[in-house]
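I have a structure I would like to understand better, so I am pasting it below and will then ask my questions one at a time.
Up next is chain A:
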Amino acid sequence: MSFDIAVILAKGPQILAGLGVTILIWVAGTFFAVILGFIVATARRYGGPLVNLVLAIPVEVLRGTPFLVQIFLLYFGGPYIGLRLDPIAAGLLGLSVYGAAYYSEIFRAGYLSVPPGHVEAAECVGFSRLQTILFILLPEMALLVLPPSMNMAIILLKDTALLSLITVPEMTMTVSAIGSQQYAFVESIVVLALVYWGLVEVANWLGRITERKIAKLSVT
Partner candidate 1 sequence: MTESAISIRNLSKQFGDTLVLRDINLEVPRGQVSCLIGPSGSGKSTLLRCMAFLEEANAGTILIEGEPMGFVEGPNGRRKQTPAELRKTRSRIGMVFQQFNLWPHMTALGNVSASLRRVRRMPRREAEEKAMAQLEKVDLKERAHHYPSQLSGGQQQRVAIARALALDPTIMLFDEPTSALDPELTGEVLNVMRALAEEGMTMVVVTHEIGFAASVGHKVCFLDHGKLLFHDTPEKVFAAPRNPRLEQFLDTYLDRGAFLVQ
Partner candidate 2 sequence: MTWYLFQLLLQASLMTIFVSAISILAGLVLAVFLSALRMSGNRWMYGGAGLFISFFRGVPLLVQLLLIFNLLPVIGITLPSLATAIIGLSLSTAAYQAENLRGGFEGVPIGLIESAEMAGFSRVQTFIHIRTPIALRMTFPALVNEAILILKASSLVSVVGLVELTKMAQNLAASTYQPLPIFASAGLIYLVINLIVAFAARRAEDALPGLPAK
């Protein structure tokens, strides 16, 4: 049994294309997840008990079930209710909604961390609710929500690998396909593992730098 990574690396352009799809879906998916998560958390905070309860259900369902089952349901089950998506769209939608459930919990904890007195003080000086959120609540919770947010982003990066199972042409699918064609499957998986490992370590490092920068800005 020979071990020849070169036959995999020879397909550099294809690998890079797969990497590109992975990063694109990851960045876009995380972006939408953060926005949607923030909207859900804000709606749960200000929307009254009924909205809070109604939104709690999807959040708990998404957090309590495997991502794989969610994307299978969306991709294979969707067409039966008229939701016919191509793999990339399904993957992006799935990742965004799944991530949003976790981000909404992160922001919920963030809202809870701000002392009510600060909000009351903002209302007293005539801030609107939106102004209070933008200028008081968000900056105050930033330091608290940043580490779990970074963490979640890295989890989402690793979870993009599952999209290969609904034929999204991201890195795992691309590289393992190269491995099968070249009769070098083990080599292809080793390359995959190393690339992901490198990506995650870089993301970790960026996260640490950002945290340090933000920590310097904060007064407390």
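On the choice of candidates, all candidates are chains of the complex that A comes from, given by their letters.
By definition in this document, a residue touches a chain if its C-beta (ideal position, glycine included) is under 8 Å from a C-beta of that chain, and two chains touch if they have at least 3 such contacts; residues count from 1.
Here the structure is a predicted model, which means the values were calculated and not measured.
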My understanding is that every option belongs to the complex but just one is in contact with chain A. Which one, out of 1 or 2?
2
Contact residues on chain A for candidate 2 in the complex?
1, 60-61, 64-70, 72-73, 76-77, 80-81, 158-162, 164-165, 172, 176, 185-186, 189-190, 192-193, 196-197, 200-201
